Structure formats: C-alpha cells, structure tokens
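Incomplete set of chains, arranged as in the complex.
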C-alpha cells in the first residue's frame, strides 16, 4: 500500500481547493494533479506542479505578446516542425514537477539524466521506511545471452522461488539490523548517515524531480524504450500517460518522431535506396555489422 | 512606447480570464502576471508564467506528500537555513518565465548565464523593429579611471550632446540601410540573415527566458550589484521587485545573505578578529592588496 490514509488525506486536501489563476491551465493535467499512480509494488509517481501546455510551446516559438496560438491545425504543424528539426528550446518552456517513490537502484539510473532538479529524501536526516521492491515472479529472468545488459528467459518456478526467498529474507534482516543499529533505546544508537549503508538497493526512496519537457522527452525516449530495464520502464510508461494528457500535440509528435521513429545511418539509408531500386541487400553486402543489421531489419519491419 | 495598443489588447485578454487550478498559487505573483514593466527607453520585462511559491520550497525540502508547510515562522526559518547553508536544490523547485525586451548588447551579457531556457526573436526569420536604445544624457559617463570595466564621471553637456548625435544618427541610418537592403520592391532584396549584420548593438531584441529561482538569484546577485553595467542592472532591479512579491520569505533571505552580505576571505576574517581584539590593522599589516582592502573596508562600514 504505497500511500497511507494520512498521506491520502493530505493529497485530498490539495485536490479539494481549486484556486483562481491567470496562468495557462492544461485541463488534461489538472485531472492528474496530486493523484498517486502506483508503479511496482510500493512506488508511485504523482504530478505536484506543472507550467505550460501545447500553446505555451507555440507562444515561445513565436515570442508572442499574447497566447501566441493560431488555429489548432496551425499549432500542431508548428509543433511537428519543431520536433522534426530538433528545435528543442520551445519545448523547454514547459516544466513539470513530480513526486516519485522508487527503489534505490532505479534512482541510480534515473539520476544519470543531469538536466533536472532533484530533492531526495535524506537518509542522513531521516529514517527510511521498511519498504523493499520484491519483483513479481513473472519478472524474474535469466541474464540475456544476446544482450549483455538485459534479461533473457523467465526463471523456472523453483529458481524464482529461491530468489524470492533470498530477496525477502535479506530485506527483512537488513531492515531489522538497521533499526537495531540506530535505536537509542538503552544505548547510544548509530548515526543515521552510517546505518543506511547496510540497506540494500531495493529499498524505496523518494524525491521531487522537476524537468522541462524537452529533457523529459529525452528521458522518456531512453527509459520507455524496449531496451530499458523493466523497473525504470514502468515509471517512464506511467509518466508517458500523464504527458499525453498534458501536451497532446507535443506528445503525438514525440511518439511519431522519437518513440516510433528510428535514426538510420548513412550506410542504412544507402541500403534502403538500393532495396527500393530492386537490389537484394544482405548483411554481408550491407556494410553493417550483425548487430546493426538486426536493428536495421527491425526498423524497416523485416524482423 | 514599448507596447502597441494591439499588443496591450492581447495582454489584457490574458488578464481578463482567470481560470481554476489545483496548483499552488502565489497571490503576489498573480498581480504581476503579463504586466509589462518598462525598462530603459523601449524595453520591458513581464511575467508570462511561474511555478511554485515559498511553500513549494519547504515542500520540496521536506519531500512532502501534502503542502509540506508548517507555521509561517517555521517555514521562514527553514528557508533562511537553506539559503545560509547553500542548500540550493529546494530553490530550484520554483520556476519563472519572463518575456523581456532588451538591447542586443544587454542580451549578450545576459546570455552568459547558461542555466536557463531561452527563445529569442529570430532575425533570420523576421524583420526587427526600428527601436534603438538611446541613453538618457544623465547616463553618459566617461571611462572609469579606477575600475577598468566601469564608468566614471558624467560627461559634460557638450560632450554628451555630441555622443547622442552620433548614436541617434547612426541608428537611423543603419535602420534605413537595413530596410533598403531587405526591400524587394523592384529588386531581389537581401536575405534577412545577412542584412541584420549591419545593425548596431543598441537595437532591441526580445526573448522568452525561463529560469529556476536558485539560478535567478545567482543572476540577480551579479546583475543587481552596484558593479554591474547600468543597462542590465535596471532589468535586474525590475525583476527583484517581482520576485519579492512572488516568494517573500525566500527573497528576504536572499537580501540578507546574498545581496546585503559579503564573503570575507580567511585573511579578512583574521583582520576582523585582530580588530575586535583591539589591534590597529592597516592595509600594509592586513595581508591584503589595496583593492581587497578597499572592498573589505566597504564591507565592514569603514568607507
């Protein structure tokens, strides 16, 4: 249960009191504000604040005095043009602030995206909760034999059960030890900044994360991708749903040009030209490595 | 007249239609939204959007589920603590978007602050207006003889008049030539991206500029400072007034710790200690250079 009833009451209070503003309002985003969307077994994402909408992208691109929008069709065309030609600055004019609860090993991947603002719950200052990510058995998979940094086949039931036993047992023991070390009941109690070092990477942490739309799209392209680790991809997927309602035109352009698109190399474009001319092109005659060829075939629907 | 009646109508329309939002609202900032505040002879700043308020700083620092604020006194204390100890990330959780009209030579100083988002009016795509910054005679000053990058005494009336004649004449002629070069009336007309190269640095440009509160404070500390060039300082001063109403507690802490404060070196702190012990300290016995000593005297009120 990711949110306690007390926390839910705080969230409900925030949703109960709309106020008047002169700012741009995204109706689609207002519906999401403060709602905690469950991710993994104890995690969530929730929108704490946002700035701008599709119109704000056009307004900035046009450096307008007023709203800066024209017809919807005109605005969509402009947004598609900006996305296609990598004009990233107008997308930076939208901003979103999320509250995220996530396992530490996911947080460590996430933070590699540096162009964002972060405030994380401090384990020097505060005591972490007893909450650990324990994968669903369906997510327990063997090391991939094709991709060195991915997963292969699902584990057998017996092997999965053994792994879950270990994860659950170690989580419980390490948290018991954490509590024992920091307890000042009849003793001094170890400083929190030291005691935390014994906690495994599947413990949950949380943070406020604020990012502009351009950098968020970059994050989503890499982390909602099929090659991303499942445990961060589910966060990216949850964020995608929110963004689609916040800035529908920008999100549609993102899906077409980034998520669903592909960057073809000079070599690959040449192969396309040859194939369209009726030539038979094989991996050997393509000039590509086996890995590249496999990715190329997938991009043009031949896999 | 920086804003045309048509532009004013667009701005008025934006101010006439408050909408409901669940987001944090800063009443002080709503009063400023979209108002264009005049700066220099044709420039302005106006707030196009904002995210967060004083409470949002505390909310992020506490990684809260709800509003995250406690008593006003408690929140002010937290904000002062964060500012004093250079905990900058909670201030990054507030964001502001400004529309600024400014001379190109001011824009060139401004853009050196890289941690911000910018969309500038494109002189490749569009035609610039006939608007040039012509200083008020009171602002025309000689090169400083103390500070190599500053102004000294005001120019005499005669010399100031001669300078103004030059500035006005060159501005008018260069704009006439700009129009003549791009005109396609009976000829081809030079491309805009080329014709702009003939325009002097006192022509006005405009941009949307979006920045978080931490980086805005850094900008204001350097640009609202007495050593900043007058023409950018007046923009910083205008922004300071808006920020003071947006996040009153954070702005008060900024004034106390940054604008009104001073960083004393190890050497300077040692001099303070000696002086408090009753020693007479001179520049010669201070271990400081003449410039440092002059600045130190100013900081401790001895100038």
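Note that the chains are named A and B in the order they appear, and that numbering of residues resets to 1 at the start of each chain.
Keep in mind that, in the parts below, a contact is a pair of C-beta atoms (placed from the backbone, for glycine too) under 8 Å apart; a residue touches a chain by one contact, two chains touch by 3 or more.
This is a predicted model, so every value here is computed, not measured.
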Per this structure file, total copies of the shared sequence (2 shown): 4
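Definition applied: only the chains that are shown with their structure count from here on.
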Rounded Å distance between subunit A and subunit B, as computed from the means of their C-alpha atoms: 35
Subunit A residues within the subunit B interface of the complex: 3, 7, 10-11, 13-15, 17-25, 30, 33-34, 48-52, 56, 59-61, 63-67, 89-90, 92-93, 95, 97, 99, 117-121, 206-208, 210, 212
